[in-house]
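Before I ask anything, let me first share the structure, which is written out below as structure tokens.
For this depiction, one protein chain was excluded, whereas all remaining protein chains were kept in their positions.
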Amino acid sequence: MSPKFSIRLEKRDQLSSFFSIVSPFIALLMTVALGAVLFAFLGKNPAEALYVYFIEPLTETWSLHELAIKAAPLILIAVGLSLCFRSGNWNIGAEGQFVMGGVAGSMLPIVFPTFDSFLVLPLMLICGIVGGMAWASIPAILKNRFGANEILTSLMLVYVAELFLDWIVRGPWRNPQGFNFPESRGFTEWQILPEMLASGRMHYGALIAVLVVLAAWVMLSKTLKGFEISVVGQAPRAGRFAGFDPKKTTLFVFLVSGGLAGLAGIAEVSGAIQQLRPSISPGYGFTAIIVAFLGRLNPLGIFAAAIILALSYLGGEAAQVSLNVSDKVTSVFQGMLLFFVLAADTLIHHRIKFSRPVMKTVMGA
Amino acid sequence: MGFIEAVLLTIVTAATPLLIAALGELVTERSGVLNLGVEGMMIMGAIAGFAFALMSGNPYVGVIAGVGFGALFSLLFAFLTVTLVTNQVATGLALTILGLGISGLWGEAFVGVPGVKLLPIEIPLLSEIPLIGKLLFAQDIIFYCSIVLLFGVSCFLFKSRMGLTLRAVGDNHTSAHALGISVSRVRYLAVMFGGACSGLAGAYMSLVYTTQWIENMTAGRGWIALALVVFASWRPNRVLIGAYLFGAVGIAQLHIQALGFKIPSQFLSALPYLATIIVLVIISRNRRLTIINTPASLGKGFVPDR
Partner (left out) sequence: MKKILAALLGLGLSTFAFGGAAQAADEKACFIYVGPIGDFGWSYQHDQGRLAVEKELGVQTAYQESVEEGADAERAIERFARSGCNIIFTTSFGYMEPTNKVAKKFPDVKFEHATGFKRDSDNVSTYSSKFYQGRYIQGQIAAKVSEKGVAGYIASFPIPEVVRGINAFILGAQTVNPDFKLKVVWVNTWFDPGKEADAAKTLIDQGADIITQHTDSTAAMQVAEERGIKAFGQASDMIKFGPKSQLTAIIDDWAPYYVERVKALKDGTWASQDVWHGMDHGSVAMAPYTNMPDDVAALAQATQDKITANTFEPFTGPIMKQDGSEWLKDGEKADIGTLLGMNFYVKGVDDQLPN
């Protein structure tokens, strides 16, 4: 049974600062190498393919705007999720909280279309946050009161939220002038989260995302609450001795992450789509889970991870167009990229030892 | 075929892939590894099963291929999460992305091609028992596998020494390691068992449920299977209940619609999810039972101290 070669990890005493910097580049190099093989195999010019993927999206103003649009919701959601994961709460239902934020935030412009003053946008954002919070509070309360596992409840509520959105857009909130097609009326003037610059359609959602990153960073590193969240997650017993109530923490992190997902939802609806539709998310809530872990549950890391992921989506779209590859190829490539990034991350915490065991007994030592 | 018999048969078909994939994931999770890549492994099983059955003309070859490719694909996950101790949640999600991509590429040639159906095997005499005969004893091999798996996994986990070892690794990998158990070997095997089961469930999708290949045809069933493991609080018998509950409510809502009840279809479509939540809330009351059965090391990577 025992392999001839074995790869063994050894914990480092200290995180390797060398590998902290270098590991992303190792991942990139590996991706480039294997990506080149993949594209060559498909009969595409590897160099051109890699250029399209990683460089081209960064060379045009237009696509930088698009990058921000794609990354902002991922950042917002992932920052919230990182609090959950840090405290040991498995919220994997951010997609549903995103959707409910979008729905709740759209209430004002759809139900009261004539209410169009400078007040409406802030109110919409607040409604979005509250909507996401409310949806996230369900798994939190079910966990606290009944011990119902939040992995299941939060995931199941995603489907329920999606069906609710579907129903409300096809039913009560359908655009009266829209020939009964499933979409709400379009938002106007003050109901739209405005674009930040004239050169593209990046909207203020991007700025909000940056502010949230900073706020979360301050909270986690400078405040007692941030400490509490980490302690409850990593050492629940110690947390109890310190007087932290895990139930309160659970509710708190769910509300924060739900609120942020809801904010991302209404920002997407109001800024990028500008009307409510039967589906408003290309899976942001799930992708954000990857982003959160790729960013090591750290707000600044999440920021970088979201950019990388958004870039891989944009690069994938560009590759479909300029290289005529299918979106299957782009998801294979994306999966590969993620694997390499995750594997390279290991080097920061561990030393890798390749060994050829002389005797079996040495193995487990 | 009577009405009730036919309805029950539909429920069995809906529940079987969920049951199999969830049982596999249960074993994986009992060893302390959380593999969110069930959907990706399932779709790999679906395309492998379809492709091999079509090429060989023999659906059983497809079944074996589904199992094999599911296990093979999970090996990638095991290498990353066990050997390289990458984050399990992110790796599992990446595995799903990769699986959807590879299966789509592989399946391009099979779009619009009818597949090979895995036919039922009627067990003599038993299959003639009224009502349950057709249901339980005139099924395809994968259904029988699901039942064998159910008892097998139960016995393995709670009656065998190896099962004890597996649970020990999942509950406290540091102590298990101190006792001389190879944590990584146990986890490799557990992950591959999960992969094989997911692959089998995928093969069921493309060989029995609907004999065709369509991109993304598992349509989220891997996620439901994951939720069912949690629903079951990591106990095999409850996986059975969960899979059949979910399947039954899903079929029941279609019947309610076909009967012409005036309820919005979106609400009816949401019923299986709501029902699962409600039942989970009811059965979670006994917290001690849940805590005892939750693998304490779930989701945590293990690197032995020097």
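Note that the chains take the letters A and B in the order they are written out, and that residue 1 is the start of every chain.
In the analysis below, contacts are C-beta pairs under 8 Å (C-beta built on N, C-alpha and C of every residue); 3 or more make two chains touch, one makes a residue touch a chain.
Since the model is a prediction, treat every value here as computed from it, not as a measurement.
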Of the chains on display, those the missing one touches are A, B
Kindly state which of the options A:Gln275, A:Ser312 or A:Gln334 is in contact with the chain not pictured.
-> A:Gln275
Sole touch to the unshown chain from B:Asn172, B:Ser265 or B:Asn293: residue B:Ser265
For subunit B, residues touching the missing partner are 3, 6-7, 10, 13-14, 17, 104, 107-108, 111-114, 205, 209-212, 214-217, 219-221, 250-251, 254-255, 257-260, 262, 264-266, 269
Interface with the unshown chain - residue positions in subunit A | 21-22, 25, 28-29, 32, 45, 47-48, 50-51, 54-55, 62, 66, 69-70, 163, 166-167, 170-172, 178-183, 186, 201, 268, 272-275, 277-282, 314, 317-318, 320-322, 324, 326-328
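What we mean here is this: only the chains that are shown with their structure count from here on.
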Between subunit A and subunit B, what is the separation of their C-alpha centroids in Å?
-> 26
The answer for subunit B against subunit A in the complex is residues 76, 80, 83-87, 89-91, 93-95, 97-102, 104-105, 108, 180, 182, 185, 215, 223, 226-227, 230-231, 233, 264, 266-267, 269-270, 273-274, 276-277, 280-281, 284-285, 287, 290, 303-306
Which subunit A residues qualify as touching subunit B in the complex?
-> 1, 7, 9-11, 85, 142, 146-149, 151-153, 155-157, 159-160, 163-164, 166-167, 170-171, 286, 289-290, 293-294, 326-336, 338-339, 342-343, 345-346, 349-350, 363-364
